[in-house]
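Have a look at this one.
Every protein chain but one is kept in place in this view of the complex.
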Amino acid sequence: MIAPAAVMIFLFFLMPVVLTAIFAMTNMSTATGISGGVWQVTQGAVNRLKADMPELASGIAEPRFVIDEEGLAALEALKLKAGFTAELRTSHMGEVFPSRREAERVIKALKDRPSTREVKQISDLFNRSVLNTRFETRDELMASLKRLGFTLTPAEQETVAKATYTGWVWTTENFRIIANSPDMAQIFLNTAFYVSVTLLVFNVSYALFLAITTHYMPASTASIFRAIWLLPRITPVVIYVLMWKWLTWDSGFISMFMGQFGYPPKNYLLDSAYNAWFFVILINGFIGASMGMLVFSSAIKAIPQAHFHASEVDGASRWQQVRHIILPQLRWPILFVTCYQTLSLLASFNEILLSTRGGPGKATEVWSLAAYHTALQNYTGNLEYGLGAAMALVLVVVGIVLSLIYLRIFRYDTLISKPLIED
Amino acid sequence: MRILLDKFSKSFGSTKVIEDMDLEVGSGEMLALLGPSGCGKSTTLFAVCGIHRPTAGRILFGDRDVTNLPSQERNVGVVFQSYALYPHMTVEENIGFPLMVKRVAAADIKKQVADIAALVHIEDLLGRRPAQLSGGQQQRVALARALIRRPDVLLLDEPLANLDAKLRLEMRSEIRRLQKETGITAILVTHDQVEAMSMCDRIAIMKSGEIVQIATPSQMYNDPRTSFVASFLGNPPISLLKGKAEQGAFVLGENGLRLPLAALSGIPDGTALSLGVRPEHFGTAGGVPVEGRVVFAETQGRENLYDVVLPDGSVLRSIQPVRDDVKPGDSVRWNLDSASTFVFAEDGQRL
Partner (left out) sequence: MAEKPQTSANFSSVPVILLLGLFSLPLLVMYAYLFIDTISDTEVGSLIPSEFTLRHWSFLWETKTGKPNIWLVTLNTFIFASCITGVILTVSSMAGYVLSRLNVPARGFFLAGVMVLHAFPSVTLIIAIFIVLQWIGLYNSLIGVILVKAAIDLPLGIWLMKGFYDTVPWEIEMAGTVDGASRFTVWRRLVLPQIKPAMMALGLFSFLTGWSEFILPQVLAPGAKVQVLSVYLASLIIDDNNFDFGTFKAVGVFYVVPVLILYVFFQKHLMNIYGGGTKG
């Protein structure tokens, strides 16, 4: 009976964890594709080669002229003077000319005297270049280079093969980028700021505020307020963010409202990094507060009524009651919520993606959103799956560590009492 | 300090729990609010300590009108049924809490906590947490916390309900000792008549939100105003026989028992009555012989308890020093002390 669950969790949960780690070690991208690749001397490959082998790099991109059977057959098909073909085959077969000028000098010197127009026509037929030709295997590329007169040492061959391979390869480059790039450092700081502020201000403090204020209300009023504050979580995220966009749009509610006091309308969501953060935290905080609110409310409800009565006759004011009776008894729930919501905040990017898309500029780009942008949606069009997976892997590792801590807090060993029927 | 409830009423929503209740507790007196559950005794206590406000009427401590004061300003000490010790604080912090919220200096709190702990004999438990204490120890901590700021009034809500029988006996005298030593005015809420009778100066017995009778324990036992009071006090409880008046006598059934009573002069013949007979007033001593059959016998160690069915089917209970000559099924002819019986009208009022 547990098999379907095990299979599904394995296939769509555990395997992706492992695969994330695997993909993180590759340079997969739109350009490399996700299956195997081919060998192709692209302009990019030439550029890559320039650093190590400048000579080869400039040569490989240039046209080469080779007298071969293929060219001769084409020449015959042109039905020019038969002597051209015969002479080229007998005297020049296999010769390689590094430039058109040299090839044309030989053609001009043919006994049958081709016209200038014919020289050009013939030389074109022997123009051989590896530039932009696709080779299915590495050996084909090497053989082709050899024919064109590039003699390479095995080490050089290795470099050329690496530079021209279009498929993905194993690499640790992704991690170096993550560790060294100043962009990544900025994103890391953004994430730390976003998670800690949202967590402290909303998921814990504001949730406590909601739970405590509703505790001091008649039950029916309290349930109305709890229902209102659960709305952001219930509402589909796309609509929820849409409402915030409407609120902050330059012809939206805030602009119109401030307009009454003479402020010019503007897009409050995206006009400055400060405002963008303000609303991003608000948008996420309103959703996050509801979980804490419910957890804390039920924890407060679990405190015996007599404790409240006793502290009141003992002379405690409302603030003293909160400070000395309620808060100390909420320590575990607070830890639980903190741990749980840290994970959610680290990983979720729905709301930011839909509201600011990380903007203005990259002001509100957080780690998970950056991973998404890198791997699944960006403006340049080259989706870097490998780098994105490496960024996600960082989150996966953090996620595993934090959820193990969470497991300890939950005292899971107390939850697995032995079954009472033995069979 | 005297406590006065003047025309006190309390309702929750449309449910009236208490209406126009008058109650006065003298300074230094300990009064029991006794009654079955749901009679409104806890409601009264909650109103006195200020957790609930009266719907109408006044509450006075001494001459001070506290009706609309919050609990914090009333200076009352309460021991709750569950003790309501704060689980996250040590015993010392628990006892010191009322002073701490008043921002008394820490050194002062420490000294006062030590004093009060000595009074209730828990000096060596101050570092523990409530969960590490036995029921009796928790009870003492709750008392200490209620007493530490020298309240004008001490309220005890079923303080012994959660203790086992032996501890209950011990704490009964302990609470009474503390109340006497501190001279504090106290109200004890309980449904246990033994507790009320053994601990308190006076008992107010309540039924459906009304005080039926206020008296000292012995007065109340010997001179109950209604059949409810008579049957609530006494263990084993009083037997009530249903009969009617006939020429100044109580008559049970056709040709049954006939008991001339002074209280019945002037009562018209045929009036429905009930006769209360306490078990100790039916036995070997006493004037009026009554015949019947023993249907139940129970030994309680020092005494035996018998249920005797009279010819008309009503039951009289008897408690007697241990004897082993009577078994269930035996016919007996025991005596009834008619001077100690109570006669009640149909509505329960004593005649």
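As written, the chains take the letters A and B, and residue 1 is the first residue of each chain.
Quick note on the criterion: a residue touches a chain if its C-beta (ideal position, glycine included) is under 8 Å from a C-beta of that chain, and two chains touch if they have at least 3 such contacts.
For clarity, every value in this text was computed on a predicted model and none was experimentally measured.
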Where the missing chain makes contact, among the chains that are shown: A, B
Touch criterion as defined above, residue of A:Ser58, A:Ser91, A:Gln305 or A:Asn382 at the omitted chain: A:Gln305
Hidden-chain contact residue, picked from the options A:Leu72, A:Leu88, A:Val295 or A:Leu330: A:Val295
Missing-chain contacts mapped onto chain A: 1-2, 4-6, 8-9, 11-13, 15-17, 19-20, 23, 28, 34-35, 210, 213-214, 216-219, 221, 225-239, 242-247, 249, 251-253, 256-257, 259, 286-288, 290-291, 294-295, 297-298, 305, 308-309, 312, 318, 336, 339-340, 343-344, 346-350, 353-354, 368, 371-372, 375-376, 385, 388-389, 392, 395-396, 399-400, 402-404, 406-407, 410, 412, 415-416, 418-423
Touch list for chain B against the chain that is not drawn: 12, 15, 17, 37-39, 42-43, 50-53, 70-72, 81
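Just so we're on the same page, only the chains that are shown with their structure count from here on.
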Residues of chain B touching chain A in the complex: 46, 49-51, 70-72, 74, 76-78, 80-84, 86-89, 97-98, 100-102, 145, 149
Complex contact set, residues of chain A against chain B: 304, 306-307, 309-317, 320, 324-325, 328-329
